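Apart from one protein chain that is not included, each protein chain of the complex appears where it belongs.
Each chain carries a letter (A, B and C) given by its place in the written order, and its residues are counted from 1.
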Amino acid sequence: MKIGILTGGGDCPGLNAVIRSAVRTATDHYKWEVVGFLNGYKGLVENKTRPLDSRAVSGLLARGGTMIGTSNVDNPYAFKEIINGSRVTHDVSDRVVKTYEANGLDGLIIIGGDGTLATALKLYKEKGLNIVGVPKTIDNDLSATDYTFGFDTAVNIVTEAVDRIKTTAESHDRAMVVEVMGRDTGWIALHSGLASGAHIIVIPEIPYDIEKIAEKIYERKSKGKHFSVVLVSEGAKPLGGNITVKRLVDDPSNAVRLGGVGNVLADQIEALTKIETRVVTLGHVQRGGKPSAFDRILCTRLGVEAVNMVANKEFGKMACLKTPFIKSVPLEESAHNRKVDPSDQMIGEARASGISFGD
Amino acid sequence: MKIGILTGGGDCPGLNAVIRSAVRTATDHYKWEVVGFLNGYKGLVENKTRPLDSRAVSGLLARGGTMIGTSNVDNPYAFKEIINGSRVTHDVSDRVVKTYEANGLDGLIIIGGDGTLATALKLYKEKGLNIVGVPKTIDNDLSATDYTFGFDTAVNIVTEAVDRIKTTAESHDRAMVVEVMGRDTGWIALHSGLASGAHIIVIPEIPYDIEKIAEKIYERKSKGKHFSVVLVSEGAKPLGGNITVKRLVDDPSNAVRLGGVGNVLADQIEALTKIETRVVTLGHVQRGGKPSAFDRILCTRLGVEAVNMVANKEFGKMACLKTPFIKSVPLEESAHNRKVDPSDQMIGEARASGISFGD
Amino acid sequence: MKIGILTGGGDCPGLNAVIRSAVRTATDHYKWEVVGFLNGYKGLVENKTRPLDSRAVSGLLARGGTMIGTSNVDNPYAFKEIINGSRVTHDVSDRVVKTYEANGLDGLIIIGGDGTLATALKLYKEKGLNIVGVPKTIDNDLSATDYTFGFDTAVNIVTEAVDRIKTTAESHDRAMVVEVMGRDTGWIALHSGLASGAHIIVIPEIPYDIEKIAEKIYERKSKGKHFSVVLVSEGAKPLGGNITVKRLVDDPSNAVRLGGVGNVLADQIEALTKIETRVVTLGHVQRGGKPSAFDRILCTRLGVEAVNMVANKEFGKMACLKTPFIKSVPLEESAHNRKVDPSDQMIGEARASGISFGD
Partner (left out) sequence: MKIGILTGGGDCPGLNAVIRSAVRTATDHYKWEVVGFLNGYKGLVENKTRPLDSRAVSGLLARGGTMIGTSNVDNPYAFKEIINGSRVTHDVSDRVVKTYEANGLDGLIIIGGDGTLATALKLYKEKGLNIVGVPKTIDNDLSATDYTFGFDTAVNIVTEAVDRIKTTAESHDRAMVVEVMGRDTGWIALHSGLASGAHIIVIPEIPYDIEKIAEKIYERKSKGKHFSVVLVSEGAKPLGGNITVKRLVDDPSNAVRLGGVGNVLADQIEALTKIETRVVTLGHVQRGGKPSAFDRILCTRLGVEAVNMVANKEFGKMACLKTPFIKSVPLEESAHNRKVDPSDQMIGEARASGISFGD
């Protein structure tokens, strides 16, 4: 037997760990062959591969990134190519089938986010490919699984950063705004806010009132606590509106990218409270590098079970954590649908422990 | 209203985080008073306390240990004291009731292991004290909860240590035996073994055959992998027997403590395989210091919910993680009863990914 | 005897460690009294103090920040105050003398940057105060000492961040621009660039040619290395000019702070190379939190020797590392004067090992 494996979408700590255990299980345990497709669906469309065996994945468990590369675009149903000098977007899903057959595959493990897995589902349904998925979203916004891999690592990285930033805030009597990942959902901000003892957490699911944020900072000051830490998801929104962050490219030698909601909040907080305010945007540091122990275990398990699912012909499904089990779940459930519900127990706990959500 | 709090048993990362959030919730949210009893049940028997408010627990989230101290002994039903120069062990549970009443308590939160909580249950049942528990066992061997706090931190510490040790093993073509916590159960070894890519995991629940361990090391060597890492729980046992580790105190100036199963395994592996073998016993490094983000979140939640349970008069119960909820569970379920079952899914996954259990 | 201590200027890992060892040496070893002035010179002008003894500094060695606070402004020779509702800037150095005498001080230890120490020198010379300095600059730009404290910690933090970012760059075939501290000097970028294996280092002392940076990225691509990491000091400048980063505050609800040179470089690199480029600005994460072992040792030594200097009446001097010794150096040498010299041995080593400086 022979299987393929590919990783799609943004980088996420643990991708290599999934690849490693899937390859080991397939080659050493089942005695199958494994081939990796390079740079996500691109490699599948263009049949760019590298053979994978136990030796090839040696030392990979603790390494960030994905050894077979990934890409954000390149849905084979709407593939972008340059043909005869002009840019076209067309359906090349037949090429995927050709690649699949040319490699003599008995199964294909696809690790990726909702976009990647929606395509995987289509390829399974429409083309009959033997696909097994492993869901990947660093944002943890998937109800089919208790935790998505990479999330625990991201939360640890943010927590360590806030640990550092807090001491500066305290020494200088400052407000510090820390912007973290989470375009649509506040799980990273919520978890790392609880872990690091942030004073205010601002998330997309709970629109903020800047006056309430300023009030909380004042209230702390009145109790002799002259510093505050505000943790904000990149997708946070003010009550009754959106922030429009403009891009200024006034001259080519001074093209600048503008900051996001963190910068907006910092300016507003400083204006309202007259307390010196600084902003830190953690950015890509959150999604790369060595995974935490929790994520390495989760990824190792997901890799093994994805291969087991191929062995059991559980196609059109994905491997998910239902503590303490890894279970197979239909690919139909791969949409990123888990938002923070303001009535969640955890939100109540955060409030009870003294955290404000700026509402 | 006024509540008390105490911590009993061995140190565990996150104790301070539970105390911090319980105190904040009680004082800031419910506007109650809180008093801490010093050094576990000892403080309760002897009425040694310190008042706790929001300021007293400031900066505690990331700090290891317990700010109110702990002790391993001192069950008030069999309390050891020196009376008139002679050592007695007697029932002083009435003194506990006196302390409880003298402090005008409406509730008492007890954080501790199975011994501590068994006593808590007795005090609740026999003396009618308004007790709420928070289970603590770094070994994660409690079926009432998905994870016990401190466990994730311990697994991260072991994983980082094995990451370091592996490179030495590889450079020197050595076998390295790493002994970790787990007198009765192998959860720490199993999880950190998966996380760190150990080659052999030896746990109490699966008696080991030293020949099988040697075989695995040979097998690796025959594939050109001249090094191996063996992760062993302190409570691991050989097939059909026990290891008796003797204590040598032959003269007072040279009293030495003897090593445990890690040393035994290392000597046997070296003897059988002729491969240079070294042993590292991680010991107390595993149970102290800054908790991981996961544990800080879990502890913050447990502290809040323990106070909520007092508010809701859910006495005789303890706060447990049932992902993603914290639920209250009868104190009767506090016995450390969760062993690794050799037929667990996770054991199968470990085997499939190439790990031997020495059986 | 009785001494005072104050910390001025920006936060820097290790401030607390200096305070701790100075207090311990003064109180336990010399049996003196110690008083801390709050928030830098402000506390000295306004006589705001807290007594410091061995217990007060307990647990401080590993904690970031400064327990007696700091402030950036407040030079007593040009002190800003609001008098009768209007803002004045005037010389209040006499109030400093009054505070000094009111506290009955025999010596005053001042920990701070070049501004803080220039004032310290003036107070020593003009007012005859018994001042001993400890130089502080996270940028390591002081020729009087081999290393300034906080620098090693900052370099470790940047190095770990780049370790993480590199794996994402590699997985996505991206260029990543990482902006680090260093307004006037490139020591942090140079050291952490060597430590993390950055491909291009851009520092204030070597004006960059954006074409050369693009060339280096191309050259790497042509060798099959599709990703690059550019480490840039915040004060980096292009050949023959400066970057003017404008501040856009077009309407109150959308006030944004603009990015710095990192953003400029990222946009230019993407425009020139067509390679997807991302930027990370590490910001305040670099200057807070737990100091590295190197910095804790250095700070402990500096604190002890500053007190020894008071005991030896070596006033008007500061404690500096001249490996392996701590020596006293005239405060006149406290100006931040150590720039990276493009002909430094270390620059040559960086180039030989394959690093480009964009020149």
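We take it that a residue touches a chain if its C-beta (ideal position, glycine included) is under 8 Å from a C-beta of that chain, and two chains touch if they have at least 3 such contacts.
Note that the structure is predicted; figures quoted are calculated from it, not measured.
Engineer: If I'm reading the header right, one chain is hidden. Which shown chains does it touch across the whole complex?
Structural biologist: Result for the missing chain's touching partners among shown chains: B, C.
Engineer: Which of C:Ser222, C:Thr323 or C:Ser343 sits in contact with the chain that's absent?
Structural biologist: For the chain that is not drawn, the touching residue is C:Thr323.
Engineer: Touching the absent chain in the whole complex: find that residue among B:Asp173, B:Glu211 or B:Asp341.
Structural biologist: Result: among the candidates, B:Asp173 touches the missing chain.
Engineer: Any idea which of B:Leu105, B:Ile165, B:Leu331 or B:Met346 touches the chain not displayed?
Structural biologist: Hidden-chain contact among the options goes to B:Ile165.
Engineer: Mind pulling the chain B residues that touch the left-out chain?
Structural biologist: Chain B touches the chain not shown through residues 10-11, 15, 39, 63-66, 69-72, 157, 161, 163-173, 176, 238, 243-246, 248-249, 252-259, 263-264, 266-268, 271, 278-285, 287-290.
Engineer: Can you name the residues of chain C that touch the chain not displayed here?
Structural biologist: 21, 24-25, 28-29, 54, 61-62, 146, 152, 155-156, 158-159, 163, 191-192, 194-197, 292-294, 296-297, 300-301, 303-305, 307-308, 323-326, 345-346, 349, 351-354
By definition in this document, only the chains that are shown with their structure count from here on.
Engineer: Given which chains touch which, is the overall layout a line, a ring, a star, complete, or other?
Structural biologist: Shape of the chain contacts: a line, open at both ends.
Engineer: With chain centres set to the mean of the C-alpha atoms, which chain is at the far end from chain C?
Structural biologist: Chain centre farthest from chain C's centre: B.
Engineer: Could you say which chain's mean Cα position falls nearest to the mean Cα position of the entire protein shown?
Structural biologist: The most central chain here turns out to be A.
Engineer: Ranking chain pairs by contacts, what comes out on top?
Structural biologist: Max contact pairs: A-C.
Engineer: I'd like the Å distance between the centres of chain B and chain C, where a centre is the mean of that chain's Cα atoms.
Structural biologist: Taking the mean C-alpha position of each chain, the two centres sit 41 Å apart.
Engineer: What positions in chain B touch 2 or more of the other chains?
Structural biologist: Where chain B is concerned, no single residue meets two or more other chains.
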